[in-house]
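Working notes, structure below.
All protein chains of the complex are present and in place, except for one that has been dropped.
Coming up: chain A.
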Amino acid sequence: MWEQQFSKFDGGAASRTILPQKTIQNFFHETLIFAHQREPSQSVPPSRNRRSSTSPQLFSVFEMPRKPRRKQRPKSWPVTFSPFARALARMASVSKPNRRSKSIESSEKPTRSSTSNGSSKHTLEERPEGSESSDGEFDGVVQADFAFFDPKPNDFHGVKTLLQTYLDVEEWDLSGFADLILEQTTVGTVVKVEDDEDEGVFALATALNLWRYREQRCIMKLKEFLLLKASQEKGVGDQLRLLLGERAHNVGLLVSQRVVNLPPQLLPHLYDSLFNEVSWATEDEPTEDLRNSFQFKHYIILSKIYKHKNAEQQKRKRSDDREEEIVYVKPEDEIFHELSSWSFCFPLRTQQPAPHELKNYRSMGLIMTVEADKIPTFRQQLTSLINEG
């Protein structure tokens, strides 16, 4: 199943299977916005069902200028791994930031009063030129519409696949953990492609209160795992024990997993939607216990990074330091790491063959904790990181 996930991004041949080819794309795009965009003046009922999982409504936050770009040829073709990633890199270099921010202002801002019931739709256009498609009609323009959904029981297999290596090679109740995430529909987002029959899950983001779920086998095993890894580090072990024990009432496990080359433009929206849901849940949940359970003061994050094998990199005299000490698999981890109260790394037992560029690096697990009041800073920094990258 993991192979299946990867293959969806592997060039034009596979992208055919998931992305419907819309030849009249402009027309479709405009009608879609027209049909689904909510008017700002519309009054919204006080109880907000953020998203109904059966029929997500859409609003286009992210419009890419379409017509002019059909004739444009990008000036530089960055070398990346797959045609899909190449196309996205090209798109990122060609897109005009001004126009994008204007379109965001003009369309609905995801504020509390006007957010519709439904998922946010992010339209990204790619041009996988030189794709391996043998389809004669394939004119090189493929549309990927990512939509954000509430977790549904149907997403079990996709979510489980994304979490396969969450605790390295530990045998634990992974199915239980996936079920836990899917049951919490108030806070949690699953990213899928719009109108995809396969309903493949491309990304997942959620926050789980460690006290609320303390009785679950999977959470107990997860805590054991974290404490075991922390026991080898001086100092952090006690802090971690506090967070997982007495202070667990206000501690959220931030789970964020995705396919490797998910477009980074989605990330600010993904995290915005997650943290918005957390703050809405503190008001909307039916019982006081549940409301309080989302008043997170700390977030624990378990992630993966690549660390340079030679620790003496710092002594490099050359100013153009090409090799960084840490390469972050997920861009937001860099920001979290900077803002974290404490963090530590541990070696991973699964060593996947690294791509050529990372041959001097070793993959390591990273555990860090971030205070909840640093989140607004995080959101700002993430937006500027993605916009400039």
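In this section, a residue touches a chain if its C-beta (ideal position, glycine included) is under 8 Å from a C-beta of that chain, and two chains touch if they have at least 3 such contacts; residues count from 1.
In this text, contacts and distances are computed from a predicted model.
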| item | value |
| --- | --- |
| Hidden chain of the complex, named as in its UniProt record, picked from "Dynein cytoplasmic 1 intermediate chain 2", "Alkyl transferase", "Eukaryotic translation initiation factor 6" or "phospholipid:diacylglycerol acyltransferase" | "Eukaryotic translation initiation factor 6" |
| Contact partner of the left-out chain, one of A:Val159, A:Leu174, A:Val259 or A:Leu366 | A:Leu174 |
| Positions on chain A where the hidden chain makes contact | 1, 156-157, 164, 169-172, 174-175 |
